[in-house]
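Okay, so here's the structure we're looking at.
Note that one protein chain is taken out, while the other chains of the complex remain in position.
Labels run A, B and C following the written order; every chain starts at residue 1.
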Amino acid sequence: VSLELLIADEACAAALSDDALLAAMARFEGALARASAAAGLVPAAEAEVIARVCAAARFDALALAREGRAGTLVIPFVRELRQQVAAVSPSAARHVHAGATSQDVIDTAAVLCLRPAGERILVLAGRLGDAAAELARRHGATAIAARTLLQPALPVTFGWKAANWLAPLARSLPGLRRALGEAAALQFGGPAGNLSGFAGKADGVAAALAAELGLALPAIPWHSARDRFARLGAEAAILTGVAAKIARDVSLLMQAEVGEAREAAAPGRGGSSSMAHKRNPALSMLALEAAHRAPGLAATLLGELAPEHERGLGQWQGQWFTLRELFCATASGLDAMAEAIQGLEVDAVAMRAGAEKLAREVGGEAQGADAAMIERVLAEWRAARA
Amino acid sequence: VSLELLIADEACAAALSDDALLAAMARFEGALARASAAAGLVPAAEAEVIARVCAAARFDALALAREGRAGTLVIPFVRELRQQVAAVSPSAARHVHAGATSQDVIDTAAVLCLRPAGERILVLAGRLGDAAAELARRHGATAIAARTLLQPALPVTFGWKAANWLAPLARSLPGLRRALGEAAALQFGGPAGNLSGFAGKADGVAAALAAELGLALPAIPWHSARDRFARLGAEAAILTGVAAKIARDVSLLMQAEVGEAREAAAPGRGGSSSMAHKRNPALSMLALEAAHRAPGLAATLLGELAPEHERGLGQWQGQWFTLRELFCATASGLDAMAEAIQGLEVDAVAMRAGAEKLAREVGGEAQGADAAMIERVLAEWRAARA
Amino acid sequence: VSLELLIADEACAAALSDDALLAAMARFEGALARASAAAGLVPAAEAEVIARVCAAARFDALALAREGRAGTLVIPFVRELRQQVAAVSPSAARHVHAGATSQDVIDTAAVLCLRPAGERILVLAGRLGDAAAELARRHGATAIAARTLLQPALPVTFGWKAANWLAPLARSLPGLRRALGEAAALQFGGPAGNLSGFAGKADGVAAALAAELGLALPAIPWHSARDRFARLGAEAAILTGVAAKIARDVSLLMQAEVGEAREAAAPGRGGSSSMAHKRNPALSMLALEAAHRAPGLAATLLGELAPEHERGLGQWQGQWFTLRELFCATASGLDAMAEAIQGLEVDAVAMRAGAEKLAREVGGEAQGADAAMIERVLAEWRAARA
Partner (left out) sequence: VSLELLIADEACAAALSDDALLAAMARFEGALARASAAAGLVPAAEAEVIARVCAAARFDALALAREGRAGTLVIPFVRELRQQVAAVSPSAARHVHAGATSQDVIDTAAVLCLRPAGERILVLAGRLGDAAAELARRHGATAIAARTLLQPALPVTFGWKAANWLAPLARSLPGLRRALGEAAALQFGGPAGNLSGFAGKADGVAAALAAELGLALPAIPWHSARDRFARLGAEAAILTGVAAKIARDVSLLMQAEVGEAREAAAPGRGGSSSMAHKRNPALSMLALEAAHRAPGLAATLLGELAPEHERGLGQWQGQWFTLRELFCATASGLDAMAEAIQGLEVDAVAMRAGAEKLAREVGGEAQGADAAMIERVLAEWRAARA
């Protein structure tokens, strides 16, 4: 990951890096050894060797990927891991990965990485919402022209406009939180999915493994039931769009001819490689960029819900990459707009001038329900944050 | 709607027809008159005239559409409605649509139609799930070969396979129900969105209007906050995919070379226009067809989350049509698979033969946790149905 | 089709109506009878009966769709057609549809309808381009501020801006024309696709059938090779986006705060149901609306390229509907923008004022290569129109 940071949040990208995934895969294998030991299927001492090696193991992602292309990443990964374990305890090495299947490892590791990445997104969404809430509170009496179909309509208040930004965030932050919670489920079914390799102790091993990893134990494995990832992708795409809505408005308000708000200046921010006089809505640009990519990525996940039989041929194999790109885009947009709204320079004088001009044209200044609506949205935001 | 019924559920299409939308638009206008009367803004008698005319009004959809293309459907619609009211009471006609904006009418009417259409989808999803649950219960001891990457893996049971079909349905039926509930919100903001045309009585009118229509009163209008429709679209697409997953498996099991299950024969069902000997998976075909269209439609909604300012230019105007097509596709797939699974002809002998052949090849017949998993999934389904 | 005309070009919708498709299906069956007669497989007199009945046949689309849902539209269609033929000549009726398969009829009929619909789109694209070319010619010396990232950059000319609108049209009109030409290919393979039902005379029948219908005879049927439809969809989506680009700029120039150009006023055009003072970019709205739907529809076609074996399960069955909606959207956007650009009210004084203000700020007025670029684009447009 390097140039991709142009369009990704770095913290989110780190949580979803190759190394993070490989470490999570190793964590799965270590936890499996312990869970199997707890069920009496693996000697405790050997399980501890496996777990210790897994906790410290390092992998050559490039070499694994090249070999994994022939089938699954897990084959060279497990071979490598077995060798590292065997260097400590040859007898322990036999138990590595015992009873699991490739998809158990990849899916569980993906979930383990998506969880902190999702937490990062929730933090960013919280920051953005708090900043919008602050605007809603502060500008309840700042008149501004409402614009419909890009034409001036009637005067409203800027606080109310900010409440409009906030309301979908107050729904979509909990939306992603719920989807993340539902997706944080262990994948563990073994070769056919029914945990047939555990001599009747499958339920115990599965429960111990889920507990070890801090994941929910699902009713049944989800090798071919990808609805949770599809929902996660949809919620991420929605949050991306919600941030882009704010970016749309900021970039329009920041037009030189409008000049009612602008992103804060900062060293190196919003400049042009060729026009020193420019001040670009560089943060809004990032949020709009992310929103251009999110729907297609979410659609990919929505199109992978019907795999063949017990493990599909091409649906799940790329989902890690699609979710990674989508989460990084979501975080990129939210991070940019959190900063943009926290530092937004509001030109209340210009807003009022535009609103007054409009009021004169349409004759009179009707009283709207701005204040009550702002209060209700703020209450929803407080509930969403809780 | 005529040939579209090839790829649409007819009951869903009826709930979302042109006539249904126009009737719902009139219902909005009638309810608005009553709500305004309750707030003392319109004489009660005139409001009743408006409401009565609205309840009985009929419209020429084609003529309205032709004219509405120049801006919004609501302009010719309201003019036509005013004329019908004026024929009864000229003084009442002045109050028609007073304080509302085009998008209030369209969005609320869309919600009023999407609700029964969504209920239809939930009924179909319930039928499909009940049928899959029945298979899960009945075939807990029917051995079948699990197939991963389209190759035989290990023996499992067919009841467990059906439980795999059911599990995502047990999540996705409540998922759509929740999204429908959240989307069943009044749209009512007036020209600028802040209900400025009601002389300080906006909150009362809005509350009465929501009550009249049986919709939730949102904290703030959602002219430019389309997240609920995006979520609704995503949940519909997910349900479509969940049905298609079952269709995928049925069509593969029904291959002549496999022959472990087949869709029931019926007069006119699954035939070919040129090959009398064929028995096609015609119901599965419908579900797979729907799942090919759903992701692109859902992506359209996910791409319309960032309208300009207080009313966007091109985002919301087509959402009714996109949601209509998507809901009809979802219902088409669910309806087809409910029928397919209710009537599924299971060849337990062939299943067992395949499983036994596989067991001989892989040496021995490990005991899986099928029964426990089936039980847990059935419990989730019961909870989802409640 | 009725309310859909809000977001569809009516002429295009008519070319792609249910009736048009059914008539084209009958035309296929009539031409097949004649082609079979030419090869000596059907008595000439009976072929003429079939062709005559087909030319006049009318169908109940709704009834056919309801029945066709059980498998394919063609089964009830052919039965109905046979009955109509049998009423004239019972012996002729046996030959109806002989040797063909359902997909032959549907795909060929789709192509027969898409051709005139595509021609309509090309006409509209031509109009839009001619109007943009006229602006490019007329405003070669009208200074205007270039705007990058929604901020003023440097002065350019409005003619050059119009040339920027025109250049992608000069590529994309030929792009669609080529894709239409490639797609205008007969579908004719019979039940398995290899024309096995013609006793060694398959090539002759196919050639005669193609000639009869004015379609190209492809090297091999394309039941499972949907690349031409995917390309057609992509080109339609591109044209939709090219029109939307112009709409984007017009709507931004038309903002009250910018006021450098506006869509022409017309009775009933661009009004608001609640704000009499507004003048909305109603035509630009239509083009932007179409461009929100086109990518998802095109993606659907791009996702249907891998059907199973000789006839897929769910890929081709819905393509008629997807292409219909996409073509109608493309035509809607082009039609709207052709009218918008033909009637565009250019405020050259306001443009120049903005450009001069900008020139003062950035110091001096560099000479651009506007004129040469305009000339080159106009030459490309002339070539594209030829």
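The rule we apply is simple: contacts are C-beta pairs under 8 Å (C-beta built on N, C-alpha and C of every residue); 3 or more make two chains touch, one makes a residue touch a chain.
Values in this document were obtained by computation on a predicted structure and should not be read as measured data.
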* Asked: Which displayed chains make contact with the chain that has been left out?
  -> A, B, C
* Of C:135, C:184 or C:302, which residue touches the hidden chain? -> C:302
* Asked: Which residue, A:35, A:78 or A:162, contacts the hidden chain when the whole complex is considered?
  -> A:78
* Structure fact -> Contact with the hidden chain, among B:87, B:141, B:199 or B:275, goes to B:275
* Structure fact -> The one residue from C:225, C:265 or C:349 touching the chain left out of view is C:225
* Asked: What residue numbers in subunit A mark contact with the hidden partner chain?
  -> 2-7, 10, 18, 21-22, 61-62, 64-75, 78, 97, 99-102, 105, 190-191, 197, 244, 247, 251, 266, 268-275, 280-282, 284-293, 295-300, 303-304, 313-315, 317-318, 321-322, 325
* Asked: So which bits of subunit B touch the chain we can't see?
  -> 147-154, 251-252, 254-258, 272, 275, 277-282, 285, 295-296, 299, 303, 354, 361-362
* **Where the unshown chain meets subunit C, residue by residue** => 101, 146-150, 153-157, 160-161, 163-164, 167-168, 171-172, 175, 182, 191-200, 202-203, 206, 218-228, 230-231, 234-235, 237-238, 240-242, 244-245, 247-249, 252, 288, 291, 294-296, 298-300, 302-313, 366-370, 372-374, 376-377, 379-380
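The rule is short, and it goes like this: only the chains that are shown with their structure count from here on.
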* Between subunit A and subunit B, two copies of one chain sequence, what rotation angle (nearest 5 degrees) aligns their Cα atoms? -> 180
* So how far apart, in whole Å, are subunit A and subunit B when each is placed at the average of its C-alpha atoms? -> 27
* Using the touch rule from the top of the page, what residues of subunit B touch 2 or more other chains? -> 101, 191, 197, 244, 247, 288, 291, 295-296, 298-300, 303-304, 313
